[in-house]
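In this view, the complex is presented without one of its protein chains, the others remaining in place.
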């Protein structure tokens, strides 16, 4: 698929580079964490969310229970900004769930921060959710017709309403009742005064795993990724299975199967980009998968070059694999700043938007006069890749060959990942040649679909994984073939 | 009713003065403000709420509409702390409602801050409320049985659910439908994308008035007290009448009468204590009523004394009236600090709780060696009066005669005023002699019930006013004779 | 001196009312507080500064010593905003001095906040100062020529340099050495690791008094006004005498007289305006002096009227005296808001600057249709008086007669009070008739110079008091007849 570009400028550049969205990556919806049976449950949740911070940087929240009452704290920002000793001390109890949420450009949306916590007929309930309900809007309209009031535009609130409105008499029955009405991807944690309920959708699209705290058989932890267990010294037990519901209360842990089983479709993009490289997902170490993607990419898209570099951090393991396969030296060609906050004041007269240059800086001696292969995990809009290529050339690279450790991303995700619309995905309406010209690379090569599946799923047919963002073959049929619209709510602010 | 105390110490003093609640006054629930038709509606609301700050110091909030969308900002604290130039600039639009809420000792309850704003079937809606629904808890239980979810423990949220659940098709019809199901006292402002609806309960228990902004026939303002109009130069038009509903939208102002009329029962305590002295309520200037209360108190409870002083600020007009009637000089015997914030750090080894001494300080030369009459508007628990009497004696007062410009407060209010339970109201279970001994005054005299009614209502039967806190004769019968309990919600925090 | 105004509009009004400075009062430089021998010295200082808050609202600071080291905390804002439990807990030790500073319109000037604390040859030293050195600028230039560096534009820093540069070997000798080089008004508190030194200038222009904490002979307190002792239960002992130096350390309290005695000149304006009405200054209760000023004003400037009202808070005692003398009823014609913070957001399209209207509101029933005498303590620029007169007329006053309980303020103060320049003092370049016309009062009357002196100083010659702001007869001759200029420092910010 790689090809030499003859005229790098013949692809029309979009007008104002300054206004282009700069972050060229997808955003995950969130990460979830739960703990049952630790006297410092809020502190445990804080540690867990810290380790899951990469899954969402917009807001963080924890709700605890002391057996009689729920205590909530949610705030905009990173985990270590949202919580301090005082706010954690106001979250007593031995049960907790927590949530980190992805970063958006918009204004403060504290109402969308999770865990969502409400009072309903049976008492109080808090919920946190990683994923997306594809039929939420239809249910919301129907609920509103029956008089329901919505505080947020979150699809999670729809589920809470369904639980509250269920005629069943137990929490488990009500949750089951509600889940039967929704479609989509979800890893959910429910908290009541005395119980945690964890559920993973029947296809297991989003990850969720179970661990145990040292020194107790009954102190369970739940998290989107097992890295959340490391800091607190908890031990990974197993993944929650697709369609499984775990109920943890005073009588211990029970596993239920309230939902009809379906063919598993684990999100392949967790391997490609989202999960931490030190995580394991679905029993497979992410680092190994990424190295394998890099090796396969080297086999499919080799190039004569002097150095292999990565777009840090997500591209590093694939670059190491690529380098090893072709025996081209791996170098630190780009470094990533540790000090990029959420806001950065740019000079008014600046002729260009800083964007990615605040995060990445080239290391000239690794690049100058060299033929450079740069490995990234994916291309979304192409604007960041374009800036990176320019940055490498400005630093003296003689040739810049861009290699992507996944196939072209052509389709939006409706299962919990914040993707742009199809029209914004450069690969959905441009050929690889056009993309290469747009990003001004000397050559561009994507990993093949089959190559990715072999490395990530262990088979070339895509069995067991959801690959809709690459293939357009959606695991869950969208109702009437229509893209689920996010309704424009009429209320802004706190 | 006044009597000389023989043994001021024979009433058993409650054990630890340190732990006694110190603020001896009732708290009003809140103040409301609305504006329709001004390009700087949020700024107008800010000014209005500033003028109504005395009605609530716990939280403040404003919701605006630009015709298409609602914008909300609510925060804990005083109006000038809750809002700054930035937060006001994020509240665009020509329509606004705002709210100030009373101060409580407890933790931060931002969820109870108003205006409450939600999304429902017809769009977005915000509500603010001064008053209390006496049957809210019963309705809440019934709504929860039908699946409703509650975010707060506010009775206002119950009303919002009723509006959302109504089968009527217009906002006005839905509000009417909802109001027919609730009982209690209320001055309400509703805001939607294009409309303000103001309603006052059929008895007119809580105040609400209408004004007009200069330079426009259509720019209307609404407020709990007309003093809210002064800063912005708006003109007082009239009180909203008991049971009246005003609808203000693009087609102007309409007055509706959706509720069956009842005998008016305006809260007499607004005259005695709550309203600002520069306000007028029900067409009567508060200052004049308070002076009349003081004059009548002088007629009923005269005392030979050298000076008349007031407990500032609420006691000043009555003290002036008392002084004028008996021709005893009025002096500034107590001054009130302008610098008392919400928190004050006390020395750990302090032998006494500072309490009222942070707010009030005696002016020795006005007191030393003198027989002092001190005028206050009411006695709640007696602890503050006790401290004031001690403070005056320590400053050299030879005699301290306490005169109260209202009858003994013996009954809790269920119509929007935060009163302690009966057992905490000292007058509900102690004789005047006992109270006098407890507060250690040389004599204590209350205004008679009839005296108060004559001065405040213009008749001695209490026609037109609610006087339940003095008489126990509640204007709205409590369902099944049961005191409406505030349900303990299970969820705390943000 | 009172006269009827024929044409209230014939005095040219200054162009844009919007831009006129609104606060028509002088600002005191500051208040000081010290404590020696209490384990919670920082908390004591906090209480003392709270009581002295009226003397300065711009910044507050406390420096403590635990015998070995000094601990400092200074901040912009009111005392209860500057300090919380945490910041107080970081100020250990049994010795403390504290300071409140006046409010200015400008930006944050934390560098000018006091106590000033430095390291010098003998260790660490902190100083706080109420007053002004009239020859500070000359000394500063000379010090700079010798290489001194200045951090602030405070004249106090000049003194600190003189102490540091002295060749004497003890603190007391160095302070004496330094004080012999400065001229002006000062009440000073010095703190070192183990000592407090208090000094009052030889004329005793600014106040300073000594108290003792209960339960210990050795726990001394010092404050600008004795009201600072009330909250902590300390007992007033006596004023520090003009020219006296008190040294408090492990060996107890010593009184020294290092400076040549001079004729006392206590600031008469403390009686007229600055001190709290519940204070006593120079052994005389402020409240009594102010009532006497009001009585004398009534004798000199009577008027036929229906009511006497005060501009709160400072005008109240004089108004009570005026009312009593003429037997015209005293009424609450203006109320003052408790909720005015340092910043207030005004609507952009507002046609007028809110200014004094945020602080004061008229009480219509006390004014409407009445002939009103309004008592204020002084007129600075005239703009506030003008707004108050307009406010009273708008509230329905038939006539408005302004009476001032002091003579015309014509001269700036160089001894510690923040006055405008002569050209801004309306009385220094306008006749009383012109002022009356400018403020649009029906009549205007000032207290006579002799009348003030009799009431405030007990003699008509002004013996014992400084009255330079009224008479231009400065107690301390200004060097070469030149007004001491405040040098424009070249450095702004923190």
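In order of appearance the chains are A, B and C, and numbering begins at 1 in each one.
Definition applied: contacts are C-beta pairs under 8 Å (C-beta built on N, C-alpha and C of every residue); 3 or more make two chains touch, one makes a residue touch a chain.
All values reported here derive from a predicted model rather than from experimental measurement.
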| item | value |
| --- | --- |
| Visible chains in contact with the missing one | A, C |
| Residue, one of A:288, A:306, A:418 or A:433, that touches the chain absent here | A:288 |
| Sole residue of C:84, C:144, C:235 or C:461 that reaches the chain not shown, by the stated touch rule | C:144 |
| Among A:141, A:263 or A:332, the residue in touch with the chain that has been omitted | A:332 |
| Candidates A:30, A:44 or A:221 - the one touching the absent chain | A:44 |
| For chain A, the residues touching the chain missing from this view | 39-40, 43-44, 46-47, 50-51, 53-54, 78-81, 83-85, 88, 227, 230-233, 276-278, 280, 285, 287-288, 313, 316-317, 320, 324, 329-332, 335-341, 343-349, 351, 354, 357-358, 361-366 |
| Residue numbers in chain C that touch the chain omitted from display | 63, 68-75, 90-91, 107, 110, 117-121, 123-124, 126, 144-151, 153, 160-161, 164-166, 193, 489-494 |
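The rule is short, and it goes like this: only the chains that are shown with their structure count from here on.
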| item | value |
| --- | --- |
| Overall pattern in which the protein chains touch one another (line/ring/star/complete/other) | line |
| Angle, in degrees to the nearest 5, of the Cα rotation that carries chain A onto chain B | 180 |
| Geometric centre distance via CA averages, chain B-chain A, whole Å | 50 |
| Two or more partner chains touched - positions in chain A | none |
